[in-house]
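What you see is the complex with one protein chain gone and the rest in place.
Moving on, here comes chain A:
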Amino acid sequence: MDLKEKLLASFMAFEERVDVQATLHDVRTEALKNFENKGFPTKKEEAWKYTSLNAVLKKDFSVFPKEESAVDFKEVKKYFLNDVDTYKVVFVDGVFSSFLSSTTHDGLDVCLMSSALTKPKYKMIIDTYFNQVASKEESLTSLNTAFAYEGAYINIPKSKVADKPIEIIYFSTGNEAALMVQPRNLIIVGENAHVQITERHQSLNENPVLINSVTEIFAHKRAIVDFYKIQNDVQTTTLIDNTYISQKQESIVSVHTFTFGGNITRNNLNFYHEGERIDSTLKGITIIGDKQHVDHYTLVHHAQPNCESHQNYKGIFGDNATGVFNGKIYVEKEAQKTDAFQQNNNILLSDKATINAKPQLEIFADDVKCSHGCTIGQLDENAMFYMQQRGIPRKEAKALLMYAFTSEVTSSIKIPELKNKIARIIATKLGVNMGFDL
């Protein structure tokens, strides 16, 4: 039985198990129908031209974890931000781990999607927000919607500044031979509220994992949201990350994506503007090697006047790695005075590495400033020579250049502890000890 059939067959059992309200049942059934019609995306679709899931889908994934798995904190301590106090929402094999988590309902909600979906007091919120910005057309998002049950639910009320960052972490124990999980996050940030969130998926051993995650973020008037995605997983994990962001006027949302590992990583990042003077930032660093594949597929939909978007993706690809960047900026007729900027720089370290880039502009308004730049190149030999002349070994010189290459992105990380952590990951990735933090 292939994965699609398996998913379709297990839907009834799933619904019985989670016992949810009738309205959600309709949403789920409809989403499942859409997935059934469209199936898993293939290379024939323009959006998946460069990324094939075929090899992954052949594996026999179990759709539900058979038993609950516990994880010792000591084992996973290194995956947390340890130098700073945070709220934590932790899942092990898709199941909430109260032992590792630290949630709250005190002034702000940092808790579980499953309770938000089932408890009557959240019904209003779920009706207003759930599945409102996520695509109803895209098949993988629909698949997630059909099976949406567990994930993080974060609600920051009006004029509230979250007192500490929030960490969302999904662990896969590998107790199953092959596991598919579909986390669903809902984040609502009220008027004038601030929040910083990090999200991480981590496998604890080499058993294959397929993650199809959907995150919906609603930023209300003047809200400020900083979202950091850390993707440094083992090479048997396939991550399809779908993020949908709806921004109201004057809100500022930034999403940083750090991709350092994983088998196939696909990031669908979508920004929708629903007000004026919105600021959106999309930044990313990708450093991969081996046979890894990373696909960044971004959309910024400018629908209102006077909005800005800033996009900056840096990629370093070694060995047989493949990188894809597909950035689309869409400017509607009404969105006058839009300032949209997109930049994508890539370095190829090996002849077997491949980069496919498609920066795309679709513009229907005339009074706009839209530009994009895309480069593919290699490390500057002159700079390398200069450093080697001064006694810096080749490896370190190379690492220094790459640090510098990524610094435009790392410099805008607003959590200092995270910045250090990312710098350390980059150093490890490059196999050097720089002796300083960025």
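Observations, loosely collected:
Everything below uses one rule, namely that contacts are C-beta pairs under 8 Å (C-beta built on N, C-alpha and C of every residue); 3 or more make two chains touch, one makes a residue touch a chain; residues count from 1.
Criterion: contacts and distances are computed from a predicted model.
The chain that is not shown carries the UniProt protein name "Fe-S cluster assembly protein SufB", picked from "NADH-quinone oxidoreductase subunit N", "Penicillin-binding protein A", "ABC transporter permease" or "Fe-S cluster assembly protein SufB".
Checked against the hidden chain, the listed residues A:S371, A:Q388, A:S411 or A:N433 yield one contact partner: A:S371. Among the residues A:L361, A:M387 or A:I425, only A:L361 touches the chain that is left out of the figure.
Along chain A, the points of touch with the absent chain fall at residues 46, 333, 336, 346, 348-378.
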